[in-house]
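First up is the structure itself, then whatever we jot down about it.
All protein chains but one are shown in place.
In order of appearance the chains are A and B, and numbering begins at 1 in each one.
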Amino acid sequence: MRVGVFICHCGNNIAGTVDVAKVAEETRKIPGVAYATTYMYTCSEPGQEEIKEAIKREKLDRIVVAACSPRMHELTFRRTIEKAGLNRYFFEMANIREHVSWIGENRELNTKKAIEAVRMAVAKVMQNKPLYSSSFKINKRVLVIGGGVAGMQAALDCADGGLEVVLVEKSPSVGGMMARLDKTFPTVDCSICILGPKMVDVAQHEKIKLYAFSEIEDIKGYVGNYQIKIKKKATYVDWSKCTGCGACMEKCPSKNAYDAFNFGVAPTRAINIPFPQAIPKKAKIDPKYCRQFTKGKCGVCAKICPTKAINYEMVDEIVTEEVGAIIVATGYSLIDMEKLPEYGGGKYPDVISGIQYERLLNASGPTAGHIVRPSDHEEPKTIVFVSCAGSRDKSIGIPYCSNFCCMYIAKQAILTKDHIPDSQSYVFYMDIRSPGKGYDEFTRRAQEEYGVHYIRGRVSRIYPKGKKMVVRGADTLLGTQVEIEADLVVLGTAVVANSDAAHMAEKLHISYDTSGFYVESHPKLRPVETNTSGVFLAGACQGPKDIPASVGQGSAAASKVQALFSKDMLESDPAIARVNINTCVGCLKCVSTCPFQAIKDKELKDGRVVADVIETVCAGCGVCTSTCPCGAIQLQHFTDNQLLAEVNALCQM
Amino acid sequence: MPDVALQQELRIIGFLCNWCSYGGADTAGVSRFKQPTDLRIIRVPCSGRVDPLFVVKALLNGADGVLVSGCHPRDCHYSDGNFYARRRLEMLKRLLPFLGIDDRRFHYTWVSASEGARWQETVTNFTKRLHELGPLQLKKEVSS
Partner (left out) sequence: MSIEALKETIGKVLKDVDVVIAYKEGFDALHSTPHFITSPEQIDKMIWNPLCVHNLTTYLPSMKNKKVGVVVKGCDSRTIIQFIQEGLIERGKVVVIGIPCKGVISVAKVLKAIDHKPIENISFSDNGDITITSEGEKKVLSLNDVSPDKCTTCQYPTPLIYDHLIGEEIKTEKPAESVYGDIREFEKLSLEERLKYWQGEFDRCIRCYACRNACPMCVCQDSCIAETRDPHWISQRLNLTEKFMFHMIHALHLAGRCVECGECERVCPMGIPVNKLKRKINLDMKELFDYEPGVKLDEKPPMFVFNVEEAKIKEHKI
């Protein structure tokens, strides 16, 4: 065995606090090491050439690179040695940058640590075995979870590229948050006017199969081959018959149902179509309010329906779809206003959230676009907007900025002036965050053209005084307390992850951060990928995002899927579990602990039963290997002997 | 930390899962969060891969302390690996003192890829604790 070791200076990143020459010198003394050298930037093209030449010149058969984290460049160097004719698994990295030079202050101790890291890597690489990928077919269908603007964009881009798309939306219509908006910043164009055509495209696209009012029940499989169980929730209306005429909704006697689409600004009927442009435009019954369900009798809608579509006996249905990739575009929620008691959220009717105000502004909203106070339906003249209502507030566990509130508050203040010319708007803000194209100009217009009064400071309390709401806060620029008697208060409530975001992440095997937003593969370079191969992110499920960013991510995720599907076969990761049938005693404990049901029992010709790994299902976690008492099932590339070699190398020092 | 560095280094072995804790240690590095230098890291795919026997093997063969770190419960890249790890490692943690090995020499915890500061704190505190306990030197005693 002839191991070659390449120790990287990484400019000054490593060489600054590690004596790389000493590392090379000590490395040469390790049995098995035939060659050791240092290089300024091993990952650079000449650096990689150097490795390839050394492999040929020195007849090296195993390579160790002591440099940065393998999470950074393992793949780079695996490809390098493969080009030089070695199996890519005859390679190990010693992380002497992130784990040594960047964190240790003592040069001598760092150097010692680097030497030992190399020694461990050499011990491991000498135990490595050549591994070979096998290839498997990709199912070129894609699942998009969430039919908001990000999900629709992703679905349309995939479908336009010729892929079959399964789009699952949990509410009765696609459109998401954007469908609820009146206008969009900074252009102040009608939100549904630009979104509506996209929604129709989704409905009419021959490559898109839409499951509205449906949820993901279960996800099995792996990149290229997923089996998705989708729960079609009972609507109690046969959608194949429903024409969306709305007669049922008109005649429904239960008039106090909660209207989720309008965020409870006004009630709706127990049977309803959420909004005029809904896609699909179909009615559904809310059994919580329907008299047929609560009182056991009514049946008005069933009588009135011209197509006899009503079916009170309907139950949830589970369907299975098979896909090869998943785009997650599950969007966001808003903080419950009751979590902001100092602002009287949820307590005073004239303190409302920005999205509720959006519905009041909207011509197809419950007030037909007339701004009225929820308490007495009078037109407000003094309106106060409070930004960062919950955002950037560590005390309630939301340390982050909600990204788009500054902008929509400016938009709403402008629209308010358009609706009620003799009104005066005030905005309490911490900072105005308007870094997008045309955004800063927009917030200036609100102030300069529309006379919106911006007050820099936090609101401490909101309380009622007669018919008015008193907003008390600080004006930090003037250094004084201010109190404004408002007719209506609008809170720019914080963006939060969906309440079931964690649950969904667990089904997808992807990571989420402490706030519940999904974690991308790399914050800069892999923004729509996840660490789970075949699962991509789009939109605000990854973090608060405005419409252009969400649309951009939808397209980005779609292009990632297109790239993945550009091949007919996928290479499997050979670092999976393998069974030694000679030593397997067939106790099958591995079968019960495998998180992926990737191990089955198999009967050999001699009648013995042994464990058998389903190659394409095994994800390579190694739980089986640490379950197996006789070491018969070994996770390749992380075998007992490979890890023991590292432990022994350390203990012998 | 400087006071720790002045002493003789101890042999501390860490088993870190690739997806969370190894990434967390990388994040600590990228952020230049200074740490004592005693720890040596072995990368494993998942904390569920860590057979408690590796910990025992390390302690019997000369390690002064062993650290295992994985993804937070519910956040495992392989969905359930760390749940198995938690049971096995807790079992081991309770067994060690029965053998006469101070269980403070073995620590298992959860550090995510974004928690560089938590990683720094874990390494610093664990190293400090081991320096308070001193060398274990089971190998010398055991093979004499």
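The rule is simple: a contact is a pair of C-beta atoms (placed from the backbone, for glycine too) under 8 Å apart; a residue touches a chain by one contact, two chains touch by 3 or more.
Since the model is a prediction, treat every value here as computed from it, not as a measurement.
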{"item": "Contacts of the hidden chain among displayed chains", "value": "A, B"}
{"item": "Contacting the left-out chain in the complete assembly, out of B:11, B:43, B:57 or B:77", "value": "B:57"}
{"item": "Where the unshown chain meets subunit B, residue by residue", "value": "52-53, 56-57, 60-61, 73-74, 80, 83-84, 86-88, 90-95, 97-102, 107-110, 122, 125-126, 129, 138-139, 141-144"}
{"item": "Positions on subunit A where the hidden chain makes contact", "value": "580, 583-585, 587-589, 592-593, 607, 627, 629-632, 634, 639-641, 644"}
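Criterion: only the chains that are shown with their structure count from here on.
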{"item": "Intercentroid distance (Cα basis), subunit B paired with subunit A, Å", "value": "30"}
{"item": "Complex contacts: residues of subunit A adjacent to subunit B", "value": "69-72, 95, 97-100, 102-106, 109-110, 112-113, 116-117, 120, 502, 505-506, 509, 511-513, 519, 531-532, 575, 593, 595-596, 619-623, 625-627, 635, 638, 640, 643-644, 646-648, 650-653"}
{"item": "In the complex with subunit A, residue positions of subunit B that touch it", "value": "1-2, 5, 9, 11, 13, 18-20, 22-23, 25-26, 28-30, 32-37, 40-46, 48-51, 54, 57-58, 61-63, 71, 74-75, 77-81, 84, 88, 112-114, 120, 139"}
